[in-house]
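Apart from one protein chain that is not included, each protein chain of the complex appears where it belongs.
Residue numbering begins at 1 within each chain, and the chains themselves are lettered A and B in the order written.
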Amino acid sequence: MRSDIAVDPAEPAGSAEPSERPGTAPSSGPPAEPEPGPAAVSRRRARARRAWGRGGLVLLLVVLSVPFVFPTWWMATSSLKPMSEILRAVPTIWPQDPSLAAYQDVFALQPFAQQYWNSLYIAAVVTAGTMLVSAMAGYAFARIRFPGANALFLLVLAGLLVPSEVTIVPLFRIVNTLGLIDTHWPLVVIPILGAPSVLATFIMRQFFLGLPGELEDAGRVDGLGRWGIFWHIAFPLSRSALAAVAIFTFLKSWNLYLEPVVYLSTKESFTLPQALTQYVDAYGGPMWNVQLAATTLTVLPVLAVFLVAQKQFVQGLAQTGIKG
Amino acid sequence: MHPQHTPRRTAGIAAVLGTALALTACASGGGSAVGEPETPSDPVDLRMTVWTADETQLAMFQEIADAYVAENPELVSGVTFETIPFEDYTTSLTTQLAGGNAPDLAWILESYAPEFVNSGALADLRPVLADTEGYALDDLLPASTALWEDGEGLYAYPFSNSPFAMFVNTDQISAAEQSDPAELVASDEWTYDAARDIAAATAADSGKEGLVVRDFDYQIWENLATVWGGWGATPWNEDGTQCTFTEPEMVDAMTWFHDAVFDDGAIPGPGTTADFFAGDAAMTITQISRASSLDDSFEWDVVPLPAGPAGQQNVIGQGGIGVFTAGENPDVAADFLAWFTNPENAAKLAAYFPPPRESLLTAETLAAANPKLDADQLQEVVVDGVQDSVTKPAHRNFAQLAQTVRAELDALWREDADVEAVLADTCAAAQPLLEE
Partner (left out) sequence: MSTVAARRSSVAARRDWAVGYTMVAPVVLGAVVFVVVPLVMVAWYSLHEWNVLAGTFTFVGGENYARMAADPGLRDALLASLWFSIGLVVLNISLALVLAVLLDQRLPGTTTFRTFFFSPVIVSLVAWTIVWSFLLQPEGGINGFLAQVGVAGPNWLRGEATAMIALIVVQVFKNVGLNMILFLAALQGVPEELHEAARLDGAGAWRRFRSITLPLISPTILLVSIITVVGSLEVFAQIDVLTGGGPGSSTTVLVYYLFQQAFRFNEFGYASAISVLLFVIVLALTLLQWQSRRRWVFHEV
């Protein structure tokens, strides 16, 4: 991914001199004819100092990047190493003798493609469902005045405060009573309707709160009812907030660990985070290189999606109620 | 909105009450013996949780199970083996039990044996096994079944009895010009002190690590039982009511271990990972079944555990298969277990798990299963190792003890630790749990 594909307001648009915005530094104004005099000298000096300062900041960013990037780099490169090299205490930056054998094992040892599909479709359904459900609820809580709206909103917000460890046993009993153990139902329905979707509802509500009322009035004049206003006006306008919700939700579902471990029991129905822990030898010892290869395969697509979608993501968040 | 609320609330309360009723219903079961299975109206599906993920092992189980289904189509329509990762095994099993979704059969880790056996969660298998034709219940070694008995009842079949042994990297040891452990065994000089000296010298020479007690990692302290057995030490007394960490044998054993780590450099310290099978260490204490992890990248040998001041003590790690009374068809499950572990099938299982049957515990039977070991090694380490062996520490309150003792022993793994004081603290913390 080239960094310039994402048209980012924070990115210098290819100009030789970074175009500064007024807030951060004195604007140099139009490139007027050189104007000799002490002012120009001091300005030039200030600019030089600023260039050094900016260089320092970039250096700082580079240093700060190391603890963020190195573990992922180590993970990806270690999947090309034999076990003995992985376990070496001082990590090697590049495999001495790279091999793709671990990647073959990933697919040979488990129905990895099936598990990949499980994770993918569950995450997709949960994301789509959450977008719809949270947009509807967020819209109603924000724009429709109906009795008990506040009480109901507080009731829903309670979900934000319940760690999943707290309710996992009763939820398991409920799911078991319904005979849905080892199916994907609990992994789809509970996140869409239960605690995990609360943050999404909250974000959507904040977005719709900021929607100008005139747009709705215009819709009403055009003869649209509530549903029509929601479907044809509010929902399409909330694209950026929905993007943020989508990314949050997808990541959460994609990385869900405790719930699949509890609800699923056959390999064919496993999701990825759970499958990763299954690459062990006959004695339960982890096969590090295969685990790391499988992990790399699960991380890369999400990373790629983020790279492509990060502009929408950042803008989405900027336009939701979470902004300043 | 009020009228809308009421039915929902009622539904909620009903759900809670229903759960409570279900709970009291299942609380009344437990501890009962299973008998001859009555033919169920429809053939049932059985489920057994296991911790192996090994495809060939699972395929073998399935083959044995399919043969049972073929013979008893009126009883059983199928058997599934459900792999739960070793690390979360007991946790996941308990979650299933808590959720009212008990498996029919389950592998059980030895450390938790007393807890499961005493809880009444498992069915007494003795009547079924005794009544099964050709089962030869007498063939089971008393040393193997001891852990799984309560009074007259036998609550699990100890399908795996894997002795601990010392694997040595003879390449590294001879490079350091140290004596060959096999020769020391022959001349009766194979002691923990000798092992420590060889390990320290070899580590100094190779720049790698010396002796690794595998899977101990300064956390899973029960694996040290392989070491302190040589001192005749135990964590608690026979009936599990008195802490014995403060006894002189344990103090001596732990002092030896501490010094081997911090003074002699014979054992890698806390936080260091060293994998013997990757060639990172001179020797390791682990279960014999790990021999399959060895490749030909270095010369190796396997010898019995060294002797300590109190002589040589063999230690085995066990796994049992039990039948849950809370399962849907305990009678059928027990009948299947009798099939799964009958002499013929036990011989098949012996390919991966040293069996509890005396008749099968011979170097010849085991040789087929362990091509990497020669007859002498098998006789010396496995056959002799299972007889008159002890199991790793186990207790009916094991989970809490394991956690408490781990937290206390953390103070021991420092260079300046006061061994006696730490062990006194350990007993002070553990004693209330033993008395529970």
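Simple rule for what comes next: a contact is a pair of C-beta atoms (placed from the backbone, for glycine too) under 8 Å apart; a residue touches a chain by one contact, two chains touch by 3 or more.
These figures come from a predicted structure and were not determined experimentally.
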{"item": "Contact partner of the left-out chain, one of B:73, B:270 or B:311", "value": "B:270"}
{"item": "Full-complex contact with the absent chain, from A:41, A:108, A:169 or A:218", "value": "A:169"}
{"item": "Given A:60, A:113 or A:215, the one touching the chain that is not displayed", "value": "A:60"}
{"item": "Candidate in contact with the missing chain, chosen from B:115, B:222, B:301 or B:380", "value": "B:115"}
{"item": "Contacts of subunit A with the absent chain, listed as residue ranges", "value": "1, 3-4, 6, 8-12, 18-24, 26, 54, 57-58, 60-61, 64-65, 67-72, 74-75, 89-91, 133-134, 136-137, 139-141, 144-147, 149, 152, 155-156, 158-167, 169-171, 173-174, 190, 192-195, 197-199, 201, 206, 225-227, 230, 251, 254-255, 257-258, 272-273, 276-277, 291-292, 295, 298-299, 302-303, 306-307, 310, 313-315, 317-318, 320-324"}
{"item": "Residues in subunit B touching the chain absent from view", "value": "1, 4, 8, 12, 15-16, 19-20, 23-24, 26-27, 29-30, 90-91, 94-95, 97-98, 115-116, 119-121, 218-219, 269-273, 326, 399-400, 403, 406-408, 410-411, 413"}
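Methods note: only the chains that are shown with their structure count from here on.
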{"item": "Intercentroid distance (Cα basis), subunit B paired with subunit A, Å", "value": "42"}
{"item": "Contacting residues of subunit B [partner subunit A, same complex]", "value": "1, 15, 18-19, 22, 51-55, 57, 80, 82-88, 92, 95, 98-101, 272-275, 278-280, 287, 289-290, 292-293, 352"}
{"item": "Interface residues, subunit A side, partner subunit B - complex", "value": "83-84, 87, 89, 109, 147-148, 168-170, 172-177, 181, 261-262, 265-267, 277-278, 280-285"}
